[in-house]
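Here's a structure for you.
Not every chain is included here, but those present sit where they belong.
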Amino acid sequence: MLQHPMERLRRQAPLVHCITNYVTVNDVANMLLACGASPVMADAPEEAGTFSGSGCLYLNLGTLNRRTVDAMYLAGRANAERGRPILLDPVGVGATDFRMQTARALLRDLPIAAVRGNASEIRALADMGGQVGGVDASAADAVTDETVGRAAAFACALSARLGTVVSFSGPIDIIADRGAAYAVRNGVARMPRITGSGCMLSGVVAALIAAHPEQVLEATVTAYAAMGLCGEIAEAALREGEGTGSFRARMIDAMSLLDDAQLERGRRVQRVI
Amino acid sequence: MLQHPMERLRRQAPLVHCITNYVTVNDVANMLLACGASPVMADAPEEAGTFSGSGCLYLNLGTLNRRTVDAMYLAGRANAERGRPILLDPVGVGATDFRMQTARALLRDLPIAAVRGNASEIRALADMGGQVGGVDASAADAVTDETVGRAAAFACALSARLGTVVSFSGPIDIIADRGAAYAVRNGVARMPRITGSGCMLSGVVAALIAAHPEQVLEATVTAYAAMGLCGEIAEAALREGEGTGSFRARMIDAMSLLDDAQLERGRRVQRVI
């Protein structure tokens, strides 16, 4: 795993350029600041391709429209030319043709380094190309201790086909490239009950990739563990009468205070393949 | 009134498709998740008409523009064809011609099931068609125990003219269809001091309508009582030095924990007509 990832992230404060949805954009910006990155959320075609400097590009399909798709291409090509990593979060990709076509086109036209979604989104991506290396895409659903091996094999096969690191969140998170797969068991059930927990996680993945561009798989695993751990810390901090509204703020609190010693003690990461 | 509305809402977890403003969209999504619904906030014309499944469509004019008006029509027609209810929150309808024309057109062209706003917005809607059944629209303003009967008569008359359930929030909330009207006395003065309290209430109305499409009036009354009660709970939970920032989170906290027993004990609903 990575050495002192939080310290390195905060020292580098890499730029993470987000073209993302307007529902959770504020939470994503605050979570990026909390983990140590420097967020920029510009999505106008007039300027999306002109942000200079190192970092990572984070594309999120949450409320995509024609204008932001144009901006994703302009920013994507600019980042590709400069050799910077790109993360894709295909929010709701199975819900409409527009999202599916956009996700397919972005994966075809840009050198995406990592794709991150929930199980049903990743399954929809897999289904769009037929069977994945002989593994049924339903292997992504509700991963348990019994099915973790099958889910990991699915993720490796999909990673090989898409040419990116593949990961999906759930009760057990799966993160894989073509040759290795990890399971992360951090997190709490309240996380999907707030909007943006997935979008914020993708932001943290982008931040850690930006700080470790040669270790995309390890950076992604670390982000899942860090975010899940922040969920656990936030859950433990809830007082009588506090629910999802306070939980959201406490997740950002926890990330803004998270250090490497805490992360090392708390992460529950297993190499599966 | 409805039987076990919160339990039913959480069991069904109906889709609420929101085409809403970018100011309060995050709060609306979190409030919808807190009450048990499944929010989708897509507003691109490319996909607004293609969300499948049951549920309710929630149209909010808060930051409308040409593109989102197109999306409202596409989604509205798709929902109308499938017999799904549509809720309209005509935010700021009296402030500009663009809003007034859009509200009038949506009410004319789509089978809106319920219109919900604050008193001045509902009054502006009423004024656009001349006098309402002999009742002065100023009856909607600052409803008190003395004026509640007149306000209820106004709401019934407007409901008859628009062909929708009509409701408006204030110190006393009024909810009516053509033949019946209710007053709800839940809520606290701090609610309108945060942005989005009306938008969130409309979200909860849409969620309860989605779960009770045959009882739009009762679902709307229940939503007002639930939201007002959450305001009361949030107010009581405020500690020394806490103001509107914490109040916002605590309202969502309260909704995420609200159950039917609590709602039944706390609601202050009166049948007026």
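Quick notes on this one:
Labels A and B are assigned to the chains in the order they are written; within every chain, residues are numbered from 1.
The working rule: a contact is a pair of C-beta atoms (placed from the backbone, for glycine too) under 8 Å apart; a residue touches a chain by one contact, two chains touch by 3 or more.
On a predicted model such as this, the values are computed, not experimentally measured, just so you know.
Each protein chain is a copy of one sequence, and the assembly as a whole in this entry counts 3 such copies (shown in place: 2).
Everything that follows uses one rule, which is that only the chains that are shown with their structure count from here on.
For the pair subunit A and subunit B, the distance between C-alpha centroids works out to 34 Å. Contacts from subunit B toward subunit A in the complex involve residues 22, 25-26, 29-30, 33-34, 39-47, 50-51, 67, 233, 237, 248-257. Across the complex, subunit A meets subunit B through its residues 21-24, 26-27, 62-66, 92, 95-99, 193-196, 241-246, 248-249.
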